[in-house]
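Every protein chain but one is kept in place in this view of the complex.
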Amino acid sequence: MTTTTAASAEPGERTVRKSSPGAARGPRRTGRIKRIGLPYLLLLPALVLELLVHLVPMVIGIVMSFKELTQFYIRDWGTAPWAGFDNYSVSVHFDEPVGEALLHSFFVTIGFTLLSVGLCWLIGTAAAIYMQDNFVGRGVLRALFLVPYALPVYAAVITWVFMFQHDNGLVNHVLHDQLGITDKPSFWLIGDNSFYALLTVSVWKGWPFAFLIVMAGLQNIPGELYEAAALDGAGLWQQLRRITLPSLRPVNQVLVLVLFLWTFNDFNTPFVLFGKTAPESADLISVHIYQASFVTWNFGTGSAMSVLLLLFLLVVTGVYLLLTSRGRKTADV
Amino acid sequence: MSSTSTTPRSPMAPPRSFLWSRRIFLTALTGFVLVPVYVMVSSSLKPLADVSGKFRWIPSGLTLRPYVDIWSTVPLAKYFVNSLIVAGAATACSVVIAVFSAYAVSRYNFRGKRVFTVTVLSTQMFPGILFLLPLFLIYVNIGNATGIALFGSRGGLILTYLTFSLPFSIWMLIGYFDSVPRDLDEAALVDGCGPLGALFRVVVPAAIPGIVAVAVYAFMTAWGEVLFASVMTNDATRTLAVGLQGYSTLNDVYWNQIMAASLVVSVPVVAGFLLLQRYLVAGLTAGAVK
Partner (left out) sequence: MNPGAVIAPSGKGTEAAMRRIRAAAAGAVTITLLTAATACGGGSSDGGSNASPKTLTYWASNQGASIEIDKKTLAPELAKFEKQTGIKVKLEVVPWSDLLNRILTATTSGQGPDVLNIGNTWSASLQATGALLPWDAKNFDKIGGKDRFVDSALGSTGAEGKDPAAVPLYSMAYALYYNKQMFADAGIKNPPATWDELIADGKKISKNGKWGLGAEGSNASENIHHAFVFAKQHGADFFTADGKADFTNDGVVAAVKQYVDLMAKDKIIAPGNAEYAQNQSVSDFAKGKNAMLLWQSAAANLKSQGMADDAYGIAPVPVQSGTPGTGTNVNSMVAGINLAVFKNTKNLDGATKFVKFMTSDAEQKILNGAYTSIPPVKTAQTDTAFNSPSNAVLKDTLAKSAAALPQVADESQFETAVGTAIKGLFADAAGGRAVTTASVKAALEKAQQQMPKK
């Protein structure tokens, strides 16, 4: 019964509702007009709000990207001259500084996002699997592990800033003074190490979410599967490979995508960690665009960069959903 | 909390190697999670000279002074109330709207459904920076046209934040509602409930865990946001995420007060979060698994 949806649906649709047997059976006894009107009525608030806060601003943003919107014109946008594709060509001329910086920032962001999502997923999954069986203190640990997710972003990140300080921070105190791993204190908030600082904070804040979702996913795996596998003589590792991971597949599909999008667009963490201009090695694209538009007052170029980013994410998401869903179908068979 | 559910992995006891690796892994992870928390707590109890000097594991002296000072350095109580109102209202609205939308998508077939769900998904990809300025313009123009002050007010912020969390909330709830057996609402319909009656009497109660999960997520999204809050609020409506920055003044960075204030505002949130944890764990599954 899932065939119709699965075969014809667009990628997005499929994730949202892979299969819902009888989804549309709906209430049959109400009048027909009501039946047609009601769903739209129910969607109306969400639709209006999304239009107002996301879609219309985005359309305006796209219009902005074709304008020369510098400080001379921001007071009255109507007077800003059309720039054609100038803002785009500035952004994608990768041998010129602006384009080069954008490309650099893009690669930094990709690297950062892949590492962060990978680590979050790995730590979260490992913790969830290790904590699948009951043991003394499991409840306490589970509560503890959720604390980073529950702390307000600013509080969490500023604590890490405190720890990463060069002269007085805990990290250098431990690495340099106590363990003697480095021969002199390192910089974490400027220079090349700032990438690892950002990654650490991001993973610290992000893994509990993965943990939570995977932990929840594990609870849906029927115990009989394990019993049957054990009777077949499958060891722990084989059970993990044959039962646990395949069963987590649908959970992971959503989890990884969501983590990817959030991490890729994350602004709060680098902004609190580094301020308005991030060090080159940790120059995430969100802060980069912020700097390109708000700090240098060139909203046209900033918007063009945002639109390019949006296009990239659309493609990535589309391909991702296509690949994972196809994989899933074959796995189901 | 721990005993909510247990899926026995296998009837036999796990091998020693597994137990050992578990011990090592979980100990290391606990350290990773706890160190910053310890730093927060211990720093909040140190005098300023201590926190602006070299880090030390054991405080040289303990003081509660920062917990007294935080209220006068920055109008913390006001910011806290603002944040609570903004995040609370955004959460409430977001959940209600998401419930309606998810119900429509889950229970009805109608034209434009696919367009709707795809659009909802794609809003997760917009970089926030892209629409900060246009949104500001729209709010101002709505204000000029209708007299509803959105910009600078809590209302504008609530509206913004609720749409931030709306897409993922709808997405999760669709999955969740799908897992509620349809026989249940049909029975309710037979009993004479309208579709909305069925939603509120049957589907919503059955989906409480999912709704709690969505609420927690929506709350945390609004609670921590920095960028929009820094531009869209003024003295009277400033939220915590921005207001906490007031502890790094022109003179000095009051690290001990930052930590104390962060703890004071976090404790209620963390506590609430942990109380809801049980629902959350059960809730996120169904939403994601579908």
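Labels for the chains are A and B, by order of writing; each one numbers its residues from 1.
Simple rule for what comes next: contacts are C-beta pairs under 8 Å (C-beta built on N, C-alpha and C of every residue); 3 or more make two chains touch, one makes a residue touch a chain.
Keep in mind that this is a model prediction, so the values were computed, not measured.
Colleague: Using the touch rule from the top, list residues of subunit A that touch the missing partner.
Modeller: Within subunit A, the residues that touch the unshown chain are 1, 4-5, 22-26, 32, 35-36, 51, 55-56, 59-60, 63, 70-72, 74-78, 96-98, 101, 165-167, 185, 187, 189-192, 275-277, 279-280, 291, 294-298.
Colleague: Using the document's contact rule, name the residues of subunit B that touch the chain not shown here.
Modeller: For subunit B, the residues touching the absent chain are 52, 72-75, 108-112, 115, 133-134, 136-138, 140-141, 143-145, 151-152, 230-231, 234-235, 242, 245-246, 248-253.
One rule holds for everything that comes next: only the chains that are shown with their structure count from here on.
Colleague: Of all residues in subunit B, which touch subunit A in the complex?
Modeller: 1-3, 5-12, 14-15, 18, 21-22, 25-26, 29-30, 32-37, 39-40, 43, 51-56, 97-98, 100-101, 103-110, 112-114, 116-131, 133-135, 137-138, 159-160, 162-163, 166-168, 170-171, 174-175, 178, 182, 185-186, 189, 194-195, 198, 220, 223-227, 240-241, 244-245, 255, 258-259, 262-263, 265-266, 269-270, 273-274, 277, 280-286, 288-290
Colleague: Can you tell me which positions in subunit A touch subunit B when the two form their complex?
Modeller: Listed in rising order, the residues of subunit A that touch subunit B are 9-10, 12-13, 15-20, 22-27, 29-30, 35-36, 38-40, 42-43, 45-47, 49-50, 52-58, 60-61, 64, 123, 126-127, 130-134, 138-156, 158-160, 162-163, 167-170, 173, 204, 212-213, 215-223, 226-227, 229-230, 236, 239, 250-251, 254-255, 258, 261-262, 265, 267-268, 271-272, 285-286, 289-290, 293-294, 299, 302-303, 306-307, 309-310, 313-314, 317.
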